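Every protein chain except one is present and positioned as in the full complex.
Read from first to last, the chains carry the letters A and B; within each, the first residue is number 1.
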Amino acid sequence: MTPRKLLLTATTALSLALGGAAQAETFRLGTNGDLYGLDPHSMTDSFTVSFLNHIYEALVRYDADLKIEPALATSWEQIDETTVRYHLREGVKFHDGQDLTAEDVVASVNRAAHEDSPIRGNIAGLVGAKMVDDMTVDLLLDGPNPLLNNFLTNILIFDAGWLEENNALDPIDAQKGEEGYTTSHANGTGPFRFVSRTPDAQTVLEVNEGWWDTPQHNITRIELNPINSDATRVAAMLSGELDMIVPSPLQDSKRIEATPGMHVLEAPGLRAIMMGFNLGDQLNNASTEGNPLKKVEVRQALVHAISYDLLRDKIMRGKSRNLGTLVAPQVPGFDDANDEIPAYDPELAKQMLADAGYADGFSFNMNCPNDSYVNDAAICQALAAMFARVGVKADLTAETKAIHFEHARANETDMFMLGWATLPMLDGYSVLSAMLHTPGGQMGTWNPGGYSNAEVDRLTEAVAVELDADKRLAMMVEAFAIAKNDVAWLPLHAQPLSWAARDGVSIPQTGDDKARLWLARID
Amino acid sequence: MSTFMPMLYSAWDSDIAYSFRKSRVAVISTLLLLAMFLAAIFAPHLAPQNPFDIAELSLFDSELPPAWAEGGNPAYLLGTDTQARDVLSSIMYGMRISLVVGFASVILAAVLGVTLGLLGGFLGGIVDAVLMRIADVLLSFPPILVALLINGVLRGALPQSAQADSALIVLILSIGLTNWVQYARTVRGSTMVERRKEYIEAARTLGTGSVAIMVRHILPNVLGPVLVIATINLGMAVLTEATLSFLGVGMPPTQPSLGTLIQIGNEFLFSGIWWVVVFPAVALAVLVLAVNLLGDWLRDALNPKLR
Partner (left out) sequence: MFAFLLRRIVQAALVMLVVASIAFLMFRFLGDPISNLLPEDATVEERADLREKIGLNDPFVVQYGRFITNAAQGDFGQSYRNNRPVSDLLAERFPATAELVLVAASLALALGIPLGIYTALNPRGWISQGLQVVSLLGISVPTFVTGILLILLFSVTLGWLPSFGRGEVVDLGGWTTGFLTLSGLKALILPSIMLALFQMTLIMRLVRAEMLEVLRADYIKFARARGMPNRMLHFKYALKNTLIPVMTIFGLQLGGLIAFAIITETVFQWPGMGFLFIQAVNFSDVPVMAAYLVLVSFLFVVINTIVDLLYHVVDPRLRVEKSTARGV
């Protein structure tokens, strides 16, 4: 242990001992997973990035209504098709006292766009950054990019000098033997500064008194406690050991509401839950010849076999929003006409299956995560039961997310569950490019089933470079209509957000499921 | 098979039958076990519902409380879970799986252990030394960790797609391969004692083969202790299965054992549907308790030099 660390520990212990007054403003947050680390450029996990957003900030940020607002940049302008100029905020200081300058932004953007950077995919089209003067930066693109600011909300800014000092200018490389300094240390401009962290146990932040923005919060200390088990997390909430839990299991809402001094926070979420199909020539399920799912009539029949209302009311406890299209209502690209839910009609489904030549049904493999989305495995079990009623047998495998997504992506299944929140883009283009475009290069990276429609491809490519908002939207809606017609994916619902907090906590609940504690107040 | 009945008989002489009749605990636990065995064995005929046949399930009937509670449905005596599975039927089918795993792993362990113990004790020398080294090593690790390890190796060796179907076999192997050591040690000890006795010498001079001596003369003498270990192990095996399932490396939720049922029910601990976790937990505890009580009694009744 270094002397400095010892000193830090000692001061922490001291502040704990003296902390009677400060204790009142400590915010104890319980979450269902831990941070992957302290380096926001080292992974794309949206929970980790959102929490690190308390320490680090980006050029722009989403406000409580998920609109872009200035953060470290005060204004920006399009110089030409491939250059956007950002003017930085004056007087911003990092936690170690350094001033924010253009140099920091250039180093951070280049770090994020580095060829070894795991988050490179999140800033597709960004070529690099160029310093104009001390407080002005040009971002260089490979073409028009209507979503640049949306991307930038997730590109958090480091101090260039600090990175250099600690040999961390390059992103953390999994191959390197040594520990990434930025994984366990942090120095940002945000409303809170990093204090200590024990992985899977606790991460502690303290208020940054020198924050450039006027704080709306009254929190002096944040304790993040990851508690994976739903039951244990709720138990900790019920016993008063936490101020808030994210998420709060749907099935426990009643109990929490019935407990004096605490309440459940609910809001419609951005994440659309859907099932993907294997659209290849042969199912992975060995007992079925060929691929019945390739016929659009069969996929339509399966839609009619699903009782959306029953899923919502029973499995999701009435909290989810049935979805007929692939994006939630808050996301650009949503359209009421596309959102229409096909009628629940098992007889019709059977008839359609018979007409398609599958009167005796068929078997296929179905894969679901069991720890990724709200009640994910339960949804799949219920779906399998509903399919069984129209004579189609789903062989269900529910497994942990790491393995599930590997299977799904490798097309080693015939139907799989996927949830898509379009973050950080917050735009339907995310679905079009990743899930509907024919796979190849940067496109169709989450289209393992191989859906391909030339018209959807054309529209997607046009949307990518269209700067006129209305035209973009119209094209997206058109593309989603085609996908719906083809039953390219089978949308189920928008996942509800469910948090629980003790009375006296006020916090805006945004659809992206991110707890922004710098907007929270406690008493 | 012809040797089996006399063997069983020798372990079950009239003294024990008498002591059994005298022991209320033994009688009650036997009756309880018998009832549970029957319920498990005949589950497909007795259970009101087949919880594995998803076409029978309708979400309309999910989360019904037990029949006697308000809103209960007499068709579902102990209520239904979130997928509308009848809890009573789930327990019967779950117990079936727990017992299959328990018995199969105990039989596997016993057969393996007895065979190796006989071989080691009878042959001695290098075979014995190697076997006992392996046994030493295995004994020095807690069974749950060994089971986790074997479980991990087997699961890793199987293709992902086959894992759900093979979960049962994997569990049996991982628990069975963990527990054979006690049998081997006990049998080896007895064998070493027996083989020096005169009747064995006599049999040998008469030209009886080694295998025949082991099976016909030594085996019947070690059967009592083996039976005791097996009974106690049955309880441990059922518990180990439940623990592995609770940790998420046992039976999948689509074919739940008692442990899996408790694991699923645990998620609903605070949601008011207490019956999905309480009944399976009680069933598991009663099952293991009855087995342990019987094992305790059996050990005292046979009173061999082992604890």
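Here, a residue touches a chain if its C-beta (ideal position, glycine included) is under 8 Å from a C-beta of that chain, and two chains touch if they have at least 3 such contacts.
Model, not experiment: these values are computed from the prediction.
One of B:Ala40, B:Ile172, B:Ile262 or B:Val276 touches the chain omitted from the figure, and that residue is B:Ile262.
Note that of B:Ile41, B:Ala55, B:Leu123 or B:Leu149, the residue touching the chain absent from this view is B:Leu149. Residue A:Phe405 is the one among A:Phe51, A:Phe405, A:Phe480 or A:Trp499 that touches the chain missing from this view.
The hidden chain makes contact, of the residues B:Val27, B:Ile107, B:Leu139 or B:Ile169, with B:Leu139. Mapped onto subunit A, contacts with the missing chain fall at residues 1, 6, 9, 13, 16, 36-37, 39, 42-44, 118-122, 172-177, 179-180, 183-184, 198-202, 225-229, 231-233, 235-236, 238-241, 371, 400, 402-403, 405-406, 409, 434, 441-442, 445-446. On the side of subunit B, the interface with the absent chain consists of residues 133, 135-137, 139-142, 144-145, 148-149, 152-153, 155-157, 182, 185-186, 189, 232, 235, 239, 242-243, 246-249, 259, 262, 266, 269-270, 281, 284-285, 288-289, 292-293, 296, 305-307, using the contact rule stated above.
Criterion: only the chains that are shown with their structure count from here on.
If you average the CA atoms of subunit A and of subunit B, the two centres end up 45 Å from each other. Subunit B makes touch with subunit A in their complex at residues 54-55, 57-60, 62-63, 82-84, 160-161, 163-164, 248, 252-254, 266-273. The touching residues of subunit A, counted against subunit B in their complex, run 229-231, 234-235, 238, 249, 251-252, 254-256, 284, 307, 310-311, 314-315, 365, 370, 377-378, 381-382, 384-385, 388-389, 396-400, 403, 407, 412.
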